[in-house]
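Note that one protein chain is taken out, while the other chains of the complex remain in position.
Coming up: chain A.
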Amino acid sequence: LSGTPETPKEDGRPKWDNKFQYILSCIGFAVGLGNVWRFPYLCQIHGGGAFLIPYFIALLFEGIPLLHLELALGQCLRKGSIGAWNTISPYLGGVGVGSWMVSILVSLYYNTVLTWVMWYFINSFQEPLPWSVCPLNENRTGFNEECYESTAVNYFWYRKTLNITPDIAESGTFQWWLILCLAACWAIVYLCTIRGIETTGKAIYVTAIFPYLVLTIFLIQGLTLPGATEGLIYLFTPNLNTLKNPRVWLDAATQIFFSLSLAFGGLIAFASYNPTKNDCEKDAVTVAIVNSMTSLYASIPVFSVLGFKATTAYWDCLDRNIISIINEFDLPEESIMRQNYTSWISFLNSSYPEKIAGLKLKNCDLQEFLDQSVSGTGLAFIVFTQAIILMPGSQAWAILFFIMLFSLGLSSMFGNIEGVFTPLLELQIIPKSAPKELLSGIICLISFLIALCFTLGSGSYWIDIFDRYAASVPLLVLAFFEVIGVVYIYKIKRFSEDVEWMTGRKLNLFWQITWRFISPLLLLIVFMAFVTLQLQKPPSYTAWNPKYEGFPMKEEKVYPPWVQAICVLLAALPCVCVPLVALFHLVKQKRRSKDPSFVPPEVFSCQGANS
């Protein structure tokens, strides 16, 4: 006989270069755009510092246990999501398929958001910034009407970037500039994921660490801006009364769940490339805490800048009123300043009330400007860009900001793509002799072609739909089945033995309690509350319609029935995989049990496969 004996570790599976790469990849996957533009918003509307209470409770009882479960699962079974769940039980294979589907749907629309970020990035090299001035109208006597009625920033976002249609049913045309940026984004994703974790492992050093540098720079800059302290006080002032509202607890639970990127299959894939004797418990706690700390750290510069913006808007409001008063009463310049504005107004109102009323002065209230809370793309592309114009050296700040957003999103894309790539690699869709580069190329090319739909005029409405329906309810359902599957079908005793073997110490009682009872219960409650809230009113959206009477306010519209059907399909398709695959296996089992030569497969054990 020839050849060297097969060592169990050398099964040809790629592995991380070092532990730090693995931790960084998990952190990069978890820390994404939501940490910057959703958490600060939630903090603001749910009573500032008081929101941290439900947030940390949800982290402790829902986030960390589920994260630990996924990492331990991937590390023990050493397979991607589809393979792992098939190994646990063929009846649970649907959970893996569902995770894989959600990863595909999310990759499609998430990269389009990165396309917008890239578009803004390449436009940041101009002087002046294109979103700071309105273009002129045809006869050059004034500004473009749509731009003038809203703001230059709004115009650049809705018209020059999205070229948005007034209704979701109107698809509009393809925006060629977005197609170019989309191609570039998918090319970048291909470049980084071309050989799986071999290449993403190198890229993650940059994309995961760079955002922290930029956040620190913005923190220092933000704190020096006027009005920053107002913004921070407004953000962090705790209002404990909000805790009585169950909506706050629901938002905290969903924020933690979606922020940690659970049930995508990406974390299972990452953990599967680990050596089996690895402390997954410590890893899970580390990743979850770093993710939450990043959210908190990011909210400080965001709110300094928002406070600065609100203060500047307040000053502008005052200045405009002052000019109209000076013009009307023929007062000398600089007689009314911001400081003595209120005394002047009260004096003039008592002496000449009709004249003051005739001026139609806008009521300037700093609180009102601070209250204009936005989250999501509105925060990044409208509010923040407006604040950047007001800073000295705006080009540099814009470039830094958009590179940071791009890195945050790209490191999350790595996890999404890994959740798609690893199961396909294991299912051996392409022959083993074909290089891995081919599979990743096919995935990126097909995704690019499908994502072209999002570059239509109505694209951003569709992205909202994907975000609200494909990336919310299915994840909750899949996570619920994950916990139930591991605890009650794989059996908690077996799993705790596996984890003990991997970490080298006995499983803490905390994990037993949370996995068995608390986390599934929490997930069930969150799911029911979430669905109830969604079903309370017909799903609607806000459309940007220049012909609307209330313009520049957005018009509230209801989704047409065919769009509602697509929403339901997006939410239901990954969930329905679970019972479908179970049914399929039941039928196969019934047929097989009639076959006398059938031998039942042996029971899988984490240690057995690797000893």
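The working rule: a residue touches a chain if its C-beta (ideal position, glycine included) is under 8 Å from a C-beta of that chain, and two chains touch if they have at least 3 such contacts; residues count from 1.
Convention: contacts and distances are computed from a predicted model.
**Student:** Would you kindly match the missing chain to its UniProt protein name, picking from "TMM27 protein", "Glutathione S-transferase C-terminal-like protein", "Regulator of G-protein signaling 11" or "ER membrane protein complex subunit 1"?
**Tutor:** Going by UniProt, the chain not displayed is called "TMM27 protein".
**Student:** May I ask which residue of A:L136, A:I289, A:I450 or A:L569 touches the chain that does not appear here?
**Tutor:** The one listed residue touching the chain not shown is A:L136.
**Student:** Among A:I53, A:L180, A:L243 or A:V531, choose the residue that contacts the chain missing from this document, as touch is defined above.
**Tutor:** A:L180
**Student:** For the chain left out of this view, which of A:I188, A:A284, A:L425 or A:V477 touches it?
**Tutor:** Looking across A:I188, A:A284, A:L425 or A:V477, the contact with the absent chain belongs to A:I188.
**Student:** Check each of A:S107, A:T199 or A:S447 against the chain that is not shown and name the one that touches it.
**Tutor:** A:T199
**Student:** Quick one: which of A:P353, A:P435 or A:P579 touches the chain that's been left out?
**Tutor:** Considering all chains, including the one not shown, the answer is A:P435.
**Student:** Touching the absent chain: which residues on chain A qualify?
**Tutor:** Considering the whole complex, chain A reaches the absent chain at 2-3, 118-119, 122-123, 125-126, 128, 133, 135-136, 139-143, 177, 180-181, 184, 187-188, 190-191, 194-195, 199, 330, 435, 437.
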